[in-house]
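Sharing a structure here in structure tokens format.
With one protein chain held back, the other chains of the complex are shown just where they sit.
The letters A and B name the chains in turn, as written, and every chain counts its residues from 1.
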Amino acid sequence: MAQKSEYIQTETGNKVSRKSLIIGSQNIILGGKTIIQAECCIRGDLRRLVPQGQSAAAVAIAVGRYCFLSRGSLLRPPSKIYRGQFSYYPMKLGDHVFVGEGSVIEAAVIGSYVSIGKNCVIGKFTIIKDCVRVEDGTVIAPNSVIPSFSLVEGHPGQVTEELPETAAEILELKELYKGV
Amino acid sequence: MAPKRSGATSSTSSTPLPPLSIDPTAVLSDAISFSGIYPITIGANSIIHPRCKLNSSDGPIIIGANCIISEKTHLIAPDIDGLVLGDFVLIEVNCSIQAARIGEGSSAEVGVRLGKASRIGNNCTLSPLTTVSDRDFIPDLTVIYGENQRRIDSSGTGIARCEIILAHIECLKKLLPNKAEKYNR
């Protein structure tokens, strides 16, 4: 199969496309069984700068298990100026996070069982809790907080619906991993 | 107009690079694609992230001082008059810029599309996924938000934003390896 050679499989079962762009891989943690498709970009090089003397913060991007980063998506740690010091801050993704094609993620924390549609923009320092679905083309404004069991859509994104109690079942990605 | 697939991904490429004039204080990352024939000028202290594409097939590109061009962004000169970015211009990821001019202190957030020969004034903010049609003119201090709604920015945060950009550049200079000499053949 042609697809087999497209992915490099790591020891923990991550499948990373050869056509993806992983920068600063020493600052990236993949939890295992995560799939990174072609043309994805992960900016692990944009790590937190710490004052001299301290050891550098090791992790810029932490991704959980069974995540799926679709073609052309981008993970980029958020940045801000705090007390006169400009820095990037780490980004953390939980388990079973789906990122649709062409979406750009600059969130601080994304929980588990989160599905982000195509061409979304998740603004800087957004916090998305567990069990959330973000519809295609949503733009979530910086610093937003999206609580659990929410359906978000719009520009800027607003919670428009509540997800049912089965959200974790609907949003889990084990089958998707097996399919690749 | 589709950008020409000249594929000048790096200096190893066989196609000749357009004439480049890079300020010694500018930082250019790896894997930036330059194509075209007209000159490309990059001002002092400007930062270009990896996987950017600059196409000067139809005109020159001039990037001012203290600009940040994020990854996966395409800058395409629309015509012979070229594409001019003022100072302190911030362009976020996934943008496609065919504008004639972007004024000083303006920022284009993620996924912004600027149509051919559009003109963006000073201190404008274009929120994510904004599209500006061809030859459109966006006056100074405009904020485009939501579903292409517009308002005038009177928050007076312009100076603060310029300072943030300076701090941002300072930070990026520590993080990004400078491969500018690679393109300075």
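For this structure, a couple of remarks:
In this section, a residue touches a chain if its C-beta (ideal position, glycine included) is under 8 Å from a C-beta of that chain, and two chains touch if they have at least 3 such contacts.
Rule of thumb we're sticking to: contacts and distances are computed from a predicted model.
One subunit of the complex is not drawn; among "Dynactin subunit 4", "4-nitrophenylphosphatase", "small monomeric GTPase" or "tRNA (adenine(58)-N(1))-methyltransferase non-catalytic subunit TRM6", its UniProt record names it "Dynactin subunit 4".
Annotation: of B:F34, B:Y145 or B:Y183, B:Y145 touches the absent chain (contact as defined above).
From the options A:E39, A:D95, A:D130 or A:E153, the residue with contact to the unseen chain in the full assembly is A:D130.
What chain A contributes to its contact with the hidden chain is residues 81, 83-85, 123, 129-131, 141-150, 156, 158-159, 164-170, 174, 178.
The chain not shown here touches chain B at positions 125, 127, 143, 145-146, 149, 151, 153-157, 159-160, 163-164, 167.
Just so we're on the same page, only the chains that are shown with their structure count from here on.
Residues of chain A touching chain B in their complex: 21, 23, 41, 43, 45-47, 49, 74, 76, 79, 81, 84-88, 102, 104, 106, 119, 121, 123, 137, 139, 155-156. The touching residues of chain B, when paired with chain A in their complex, are 31, 50-51, 71-72, 93-94, 109-111, 127-129, 145-147, 163-164, 167-168, 170-171, 174-176.
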